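Below is one structure; the comments refer to it alone.
Yeah, one chain of the complex is gone here, protein chain that is, but the others are all in their spots.
Order of writing sets the chain letters: A, B and C. Residues in each chain are counted from 1.
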Amino acid sequence: MAKPLNIGLVGYGFMGRTHSNAYNRVTNFFDTEYKPVLKAVCARDAEKVKGFADTWGYQSIETDWRKLVERKDIDAIDICTPNNLHHDIAIAAAANGKMILCEKPLSMNTAEGEAMCQAVESAKVLNTVWYNYRRAPAVTFAKQLVDSGRLGRIFHYRANFLQDWTISADLPQGGTALWRLDAAAAGSGVTGDLLAHCIDTAIWLNGSMQNVTAMTETFIKERQHTLTGKVEKVEIDDACAFLCRFDNGSLGLFESTRYARGHKALYTFEINGEHASIKWDLHDLHRLQWFDHKDESNLRGWRSIHVTDGDHPYMNKWWVPGLQIGYEHTFVHHVADFLEGVAKGESVSPTFRQALETQKICDAVLSSAKTGSWTNVG
Amino acid sequence: MAKPLNIGLVGYGFMGRTHSNAYNRVTNFFDTEYKPVLKAVCARDAEKVKGFADTWGYQSIETDWRKLVERKDIDAIDICTPNNLHHDIAIAAAANGKMILCEKPLSMNTAEGEAMCQAVESAKVLNTVWYNYRRAPAVTFAKQLVDSGRLGRIFHYRANFLQDWTISADLPQGGTALWRLDAAAAGSGVTGDLLAHCIDTAIWLNGSMQNVTAMTETFIKERQHTLTGKVEKVEIDDACAFLCRFDNGSLGLFESTRYARGHKALYTFEINGEHASIKWDLHDLHRLQWFDHKDESNLRGWRSIHVTDGDHPYMNKWWVPGLQIGYEHTFVHHVADFLEGVAKGESVSPTFRQALETQKICDAVLSSAKTGSWTNVG
Amino acid sequence: MAKPLNIGLVGYGFMGRTHSNAYNRVTNFFDTEYKPVLKAVCARDAEKVKGFADTWGYQSIETDWRKLVERKDIDAIDICTPNNLHHDIAIAAAANGKMILCEKPLSMNTAEGEAMCQAVESAKVLNTVWYNYRRAPAVTFAKQLVDSGRLGRIFHYRANFLQDWTISADLPQGGTALWRLDAAAAGSGVTGDLLAHCIDTAIWLNGSMQNVTAMTETFIKERQHTLTGKVEKVEIDDACAFLCRFDNGSLGLFESTRYARGHKALYTFEINGEHASIKWDLHDLHRLQWFDHKDESNLRGWRSIHVTDGDHPYMNKWWVPGLQIGYEHTFVHHVADFLEGVAKGESVSPTFRQALETQKICDAVLSSAKTGSWTNVG
Partner (left out) sequence: MAKPLNIGLVGYGFMGRTHSNAYNRVTNFFDTEYKPVLKAVCARDAEKVKGFADTWGYQSIETDWRKLVERKDIDAIDICTPNNLHHDIAIAAAANGKMILCEKPLSMNTAEGEAMCQAVESAKVLNTVWYNYRRAPAVTFAKQLVDSGRLGRIFHYRANFLQDWTISADLPQGGTALWRLDAAAAGSGVTGDLLAHCIDTAIWLNGSMQNVTAMTETFIKERQHTLTGKVEKVEIDDACAFLCRFDNGSLGLFESTRYARGHKALYTFEINGEHASIKWDLHDLHRLQWFDHKDESNLRGWRSIHVTDGDHPYMNKWWVPGLQIGYEHTFVHHVADFLEGVAKGESVSPTFRQALETQKICDAVLSSAKTGSWTNVG
């Protein structure tokens, strides 16, 4: 019989749904020692949060996260709020000895993130940040391939995350739905929202970065603010690109925007090694492109690997070869790994401390974009 | 508060998992009047079925399907057994006034299928067959496009379902895992297992077929039988291809095999109309290829539509544009539609009667393969 | 210093251009013992043929092919006329001891083709038929791979040639431009025009066929005839599909049409073997898709080989890796091989006799489409 792990969720937006789904499904597919129990969900609007609790099966609701983090019947706090609340909730949760699963990016900036790291480390609570794409099977498989050393010396890493949903000047900023356009709630624009994903994967696959030079742009300078009703200056970055050097001597190129017409969520990365190269694209997330220079010379070509076989990461838990899973499964995998970590008493990757490195790079990127100079990370 | 719909599941193999998952998830994403309750699961091996019930949350187990179909606390019987049991269970379930959700193909042959249709029709019980691919969003969207008339006169329909998992002569036939290779349990090989899917989609999109000429082959003539331990003749078709004429005057080409090296589950179809054409491929199931001759002449090209937007079928229930769902969601959609049908008192497509047409075509195909003649459907 | 090989070309349409281009270019890229000299071009319209001769550098013109084939200063006759003239010209050219390069299909039917074969064989003149796609580098490479045996036992071969240029009912039939729609000039429709290509490649790669069952259709029943000005019955096949069995036990599927909206010249083939599979598509003719089951299991995938390296067939004659050649180069390669054959005194593939096999299959296909029966080849 699985042991219960009582979850208290803060926030019920898009991420609240992906996490709740993951908690509900994980034990149908993974044989874990612990089983998540949806103990409570918390948000300010009592009526709405009640509806969410009914849909997903939460046993109770709270409207003040400070009460939630103090509840004795909660083992783990899951933070799905806008970024500007991550710090306070995490500090309080740690103080109450709760495990913490925090949405990405870790924090509004490095200073906040450092404080959060110290809090969980001194409280000795298990912690993790929801950089979910690490656990897309094809991405996890890429990690295995890189770690095997078969790519040889790495020369290049490039990634981008392209969207097109904010091109219309009529789109307002701020409020529940559009807090991602509001610097006060989000901290930054595409840098924290999208590039943070690219960076997290990059440092996982290719190691630390030394320094960056960056460029940001805000194409639509003013938008109506949902909360004030007034036309206000847009403070976030609509687009951000940067060059970097990794510790291993390879060169990096990163770009993100919400103004790339034709791309909904085109997160791609490519890594070029001496012996082999890898490419991935979120739009077709179960495919990994692999080029191996050790193949016979006239038969070399990029292989399109449909990462759905039983010997691919996580896939023996699902269906049969050829049948794909989707976006939401990355969260199920994260929960499965987290539960395994709970059984072992270990935090799973990326921990707060590991996610802080992404925060430092984001800060260096935003700083470089302002100063126009190459900027060291950290 | 949703009304309960008590489910009794027979069989706990691959399809038992996909259906159970669908029942468990549907109300998290769809706002339905009825909510499935996992009342009982039935299979011969008490210990194994108990384990399955625990994993998926079934409240009770049975080891004799005859008892299950008589239980008063069951509203709907879901048949996930090998094909040779569909007929008896369905007849009994209908006699007990149960709604029936039956795995495909409907039956071992047309005669059985006709009896099953008459049973559910005279018992006036809701019924449906799990041809799940109709409810892949891209396939449902294809149906909308065809029904809109914008393709104009249809000239061609072609489909195939290619796999490669039985090429090894060492693979045995029969038993729990490999009943699909055993004619006694499966009725036929790729015709009922794979081509039936292609045919179901085809007649849904392109209407009825008049006649067919077919060819089958069994490449590995003998395999060890799991149940007897002896090397026995393989009676199923390893591969099947046929040409046909549709009622609307278009020509059809269909092929299926388990000997197409490199293809795990390559189910594709293409329909060519006077004004536009459509292509789909299960390996990238969220993409629909669309060619529209009405585009400006120098800008004509196949469009790769990532069917993940809110205005695509079912997709407003899931995540955000660009984020894909997977194979299992086709079953969730089927359950959602079935529940809506329950609320209305109507069977949802494909009903037993509609699925019988696929059975008739399969029979005509297998008959033509034996006689070498063009054979009329049904 | 290369020896001259004097060419006499009959016909100056589309194929007249591709061949003339090939003769003009071959010695720039291939080091051959013989060099084609454009001695004469022949067609009925003196003014037009003069213009063609000027453009391409032919030294003289003729308006009667009977005079051309008798000219002493001509070594080789190249037949680029509509199909209904192949037989007479070839017989006469052979009688005059000329080498012959004949456009495909060889003839209007098997009987004509047999006579042509006997004529060249008894006259002992070098002969070849312009099935040009054999010499697309990727196709030649496919042949090398098949011949190496690394695919193992072959299970399946499928090919199609899909176009969409005759869908409009306003398109007339017959005359210089549209003789391909006129049965009197073309013999058949897509069968001889397009399927003949698919069949030639298939028997080259996969060996002879035993028998076929076929279906043809003429979607637009009547069209204005360019020569008579009257609306006349269309006698050609607009579409043709057939199933077949090869001598090696593999199954074949072939389809061709001019009514597949969205496809300009989609000639594709795929061959599935026990150990490996190959796919090709004329629309991207320098790419070969290769799947090798002997790759490590979790790294298996279709490789997209950009067949532009120096160790790929013919490619060391052209540019550098990654830079593609086009459709016309298949003819240059054919000429290069033909010239090598001239030096050795050997006909190059496909000879008239080899091309006759394609003719026999076409005849069996058209016959089966009429009778509705499986029909033996030959």
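Points to keep in mind about this one:
What we mean here is this: contacts are C-beta pairs under 8 Å (C-beta built on N, C-alpha and C of every residue); 3 or more make two chains touch, one makes a residue touch a chain.
Remember, predicted model here, so these are calculated numbers, not experimental data.
Of the chains on view, those touched by the hidden chain across the whole complex are A, B, C. Only one residue in the set A:56, A:302, A:327 or A:352 touches the chain that does not appear here, and it is A:302.
Considering the whole complex, the residue from C:110, C:127 or C:163 that touches the absent chain is C:163.
One of A:85, A:227 or A:243 touches the chain omitted from the figure, and that residue is A:243.
Annotation for subunit B: contacts to the undisplayed chain at residues 141, 288, 290, 292, 295, 297-306, 309, 311-312. Interface with the hidden chain, as seen from subunit A, comprises residues 155-156, 158, 162, 164, 167, 213-215, 217, 219, 239, 241-243, 245, 249, 251, 253, 255, 257, 259-262, 272-277, 291, 293, 300, 302, 372-374. One chain of the complex is left out; on subunit C, the residues touching it are 14, 18, 20-21, 24-25, 27-28, 55-56, 163, 165, 263-266, 282-285, 287, 306, 308-309, 318-329.
Keep in mind that, in the parts below, only the chains that are shown with their structure count from here on.
Ranked by separation of Cα centres from subunit C, the top chain is A. Of all chains shown, B has the CA centroid lying nearest to the centroid of every protein CA atom.
We define each chain's centre as the mean of its Cα atoms; on that basis subunit B and subunit C are separated by 42 Å. If you average the CA atoms of subunit A and of subunit B, the two centres end up 36 Å from each other. Counting only residues that touch two or more partner chains, subunit C has 300, 302.
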